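With one protein chain removed, the remaining protein chains of the complex are shown where they sit.
Chain lettering (A, B and C) follows the sequence in which the chains are written, and residue indices restart at 1 in each chain.
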Amino acid sequence: MALSQRVGICAVAQTTFSPNRWEERVQGLVWDVVKSVKDAVGLGFEEGGIEASITVSDDLFDARTISDNAVTDVVGAHFRGEEKVAADGAQGVYYGVSTILSGHHDVVLLAGHCKESQAASRNQITHLAFDPFFTRPLGLDYLAAAALQAQAYLARSGVTEMQLADLVMRSRHWAARNPVAQEQSRITVEEILSAPMLADPIRASFMYPVSDGAIAMVLASEERARDLCDNPVWITGLGNSHDAFYLGERDLSRAKSLEEAAQRAYRMADIDTPGTAFDVVEIADQYAHQLPLYAEALGLCNDGAAWLREGGPDAQQVNHSGGMLAGNPLMLGGLARVAECVLQLQGKAGGRQVPQAHCAVAQGATGPAGQLQTVVVLENDL
Amino acid sequence: MTTDAFTIAGKMALPYQYFAGATSSRCIVALRDEKKILASRCERSDRTVFPPRQVCDLTFEDLSDNWVEVSDRGTITGFTIIRYAEPYQPMAPPYVLALIRLDGSDATLTHIVHSEDIETVAIGQRVNAVFAETPVNNILAIRHFCCVPTDSDSP
Amino acid sequence: MSTSKRKHRNVGIIGCGMSVFSSHREEVNQPEMIHEAVAEALADAGITLADVDCVVHGNMELFEMVHQPDMWHSLGSGVVGKSGLRLTTGGTTGMTLACAADNLVASGLHDVVLAIGFEKLQEGHTTGGISNMADPLWGRKLQAGALTGTTAQAMIDEFGKERACDAAMKLRIIMDEHAALNDKAHRSFGLERRYIKELTENSPPLVGELRMIHMCSQSDGACAVIFAAPHKIKEWNANPAWVVDHETVHREENVVFTGTKSTHRVASERLFARNGITNPREQLDVFEMYDPSAWWGLDWLREFLLLEGDEHLKMVENDEIGIQGTFPVNPSGGVMASNPIGATALVRVAEAALQVRGTAGRHQVPKEVKRALASGFGGTLWSVLMLLARDEPQGASQ
Partner (left out) sequence: MTDTPREQELIVSKQILSIEQTFSTGPIMGHFLRELRDNQRIMALRCRANGRFLLPPREVDAWSLSDDLEWIEVGPEGTLCEFDVVYYASPDPLTGATRNVPYVIGWVILDGVEGLSPLWHLIHTTDIPALRHGLRVRAVFAETRTGAMEDIVHFEVLNTGETGP
């Protein structure tokens, strides 16, 4: 079913992403980006201003029950509404759109944060996503799950380690043109392939780096969006879907829940030919192998290995932000993808700008080996 | 950069007690005491699943009394070699973590595979369960799966 | 915020389910306990899992130390192959889930949304988990969960010790009497009104005059509520409680008990103004309040109902809040009877919906219920209200 009206993203702000923002609490990181988007649309939280806040964060990453309570003050929620989406930030966009389409709000602030550097390791957190009797005792965590997924995908697709290395170099190339990106320095094939193997076939260089940061956006109803900025970016399609929990009950060589999420979003956005529909594609590649795997599930190609060989990522303008391989914290992977699409569609992407971009797709993933997938389709007015 | 900021080492630590529930307990006790692998069978989705479950996650059929004993032998359908270290891991890396489809069913579980040479582990490798010698109240009641020669033991 | 909103389309609650509430659920794991509530909600609505489009899930991670638990819980929630969202806001989580489900259906994104609130408090340390909400650098060493005696002390200062303590215990006894009528209630002690003073004096103090007996239970449990669009309600000939409106009012990170209006009063003022409620005790028929303790329940009556002076004490003293009274509060027994925290606020919505639909069984209030109010509480004195009605609201744009 098509959306009853369009919801516009009027402003986005991102901190620079960094492996260790030790000098700021999350409150400071979030306030930076909230202030920026609030000023960009010229609104405060008074009557007629931003009506409600939606936050994205996670209690375990923050080591804090009710992690959103830490940012109540800086998201303007004193005596106002705030609701936390505890999943990848693209899910925050999904929920934010519903609060506007429902008629409940016209202007909503979305603000996400995550400091992966705070905990001893990310694996110790994601290990706790597994059930206490059948999977935790085996030492599973999201990295191990991703390695099983990578092995399955490489076996089916024939994507090679060299192709993964190319993707890492490509990420660095674009990240160098993205002022907020974390991993901007050049890296050689030798350096990539000599990085320690973490869990075959995932080397340290194929995994998104530890990252801290925050992102904020202002979402508005179609009518209000036009008042708040000259070139709002419209959300025209949304979809998400869950796969099964136990890894043995999924075909890890495919991303079924992403296929379903994409179908839902494309139906809404009236997109029949995803292979040619998008000028900008942003994929949450937490691991290098996920870029071709998810490209297949998004319908950008049928054969990920051939797609890589034939320059698919460049032809379809995938991850000009640098992607997650360049560094975004787990909770913000999809939200950073949406943010990049907005910047591209507003013509604000500087040295990585896709010329005459009109239609974009962003993807985000939550859970072990992308159990929950989210797809957002965005368009500008041309 | 000069800043008044600094960092403080701390921890998040609390006691927890998890309950397996009646269905999973039955399975764990069977692994531990009888060295039997009990899986759940859902006729409606035509699946045999391990870990077992009280209801089928796809059809909501009640599976709490729909047990099938499955083979303790199987085939590796996917694997990774864990080479990074974390305190919660069951053994010191490197070790093989694999998806194992048990013979005669579509039940595919995740477990550790022991091999003399872990670098040679591959998809299609035949394995069998080695049960723990002392009682363990979770999936490690199967200590690990062990590689067996393919030709001597076809499914 | 006080401007009248036009809902895109109406949303009705057509099914409610609750697991057994208890402090001992050793026989089920987390997804299995969730499934109990989901299965009951589907049966109550007369639909199957295939009819559900989207599942909204919430609880607090540190209570059970499970990261992104909606992943594992997909074994019992039915979300596989469907849309899913996870929202959590603390004690208000269940109410946030209800607001989210309402938004997701009203928006047109989904026709049928299943909201699931959950907590298995027996698996963690509740007070320790709550204390983790304080900032690690300044409050965490001091915080004792959600326990405070300041409200009790303020009421003693305002109304005198005997009257305040008796009113708090009277409210506690009424809730216990209600719980005895609710098969799902975790606990009902059979407290007797003639021992009102002894019950107070003999209960061990937790913090100041807040005593063990005043405090909510600590429960394992899950609640599931199904929200549906009008065409589905018609198609299924369902019995809906319509969602009229909701209002969320949070408060700053630092807890200060004085100096501002309460969030409860502000939430009521906004919700009532938008919906033409000038005399809540006349215009609302039943109230399911998130009452974490007898003292807070007593004090908050005044806030939610926009009362002044000692009117709220009189409501208790005169039995107005009893199930047979003129303004029944928590015919379910409320939070002192059952408190699986991530589910608790959703239980308030479910109980209000049961009353509106006339399906509350032994704890159905013996009068016509046209409008019901439900509240959620959490965070640093956060408040969320939801208004439900028997008649379909007018004015939705679709």
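By definition in this document, a contact is a pair of C-beta atoms (placed from the backbone, for glycine too) under 8 Å apart; a residue touches a chain by one contact, two chains touch by 3 or more.
Computed from a predicted model, the values in this text were never measured in an experiment.
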Touching the missing chain are A, B, C
Check the options A:Val74, A:Cys114, A:Val233 or A:Ala277 and report the residue that touches the missing chain. A:Val74
Looking at the whole complex, which of C:Leu147, C:Ala273 or C:Ala396 touches the chain that is not displayed? C:Leu147
By the contact definition given up top, give the residues of chain A that touch the hidden chain. 21-25, 27-28, 31, 35, 44-45, 60, 63, 72-74, 76, 78, 115, 117-120, 124-125, 128, 132-133
Hey, which chain C residues sit against the chain that's not shown? 26-27, 65, 125, 127-129, 131-132, 135-142, 144-145, 147-150, 153, 204-208, 252-259
To test your reading of the contact rule: which positions on chain B touch the chain that is missing from view? 3-22, 24-26, 28-29, 65, 67, 137-138
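In this text, only the chains that are shown with their structure count from here on.
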Distance between the centres, which are taken as Cα means, of chain C and chain A, whole angstrom: 33
Find every residue in chain A that makes contact with two or more other chains and list them. 63, 127, 131, 133, 244-245
Sequence positions of chain C contacting 2 or more other chains: 29, 62, 65, 74-75, 80-81, 129, 132, 136
Where on chain C is chain B touching in the complex? 25-29, 31-32, 35, 39, 42, 48-49, 62, 64-65, 74-76, 78, 80-81, 120, 122-125, 128-129, 132, 136-137
In their complex, what parts of chain C are in touch with chain A? 1-3, 5-8, 29, 55, 58, 60-63, 65-72, 74-75, 79-90, 96, 99-100, 102-109, 129-133, 135-136, 246-253, 260, 263, 266, 378-380, 396-398
For the complex, which residues does chain A have touching chain B? 22-24, 63, 121, 123-124, 127, 131-141, 143-144, 147-148, 150-152, 155, 196-202, 244-249, 252
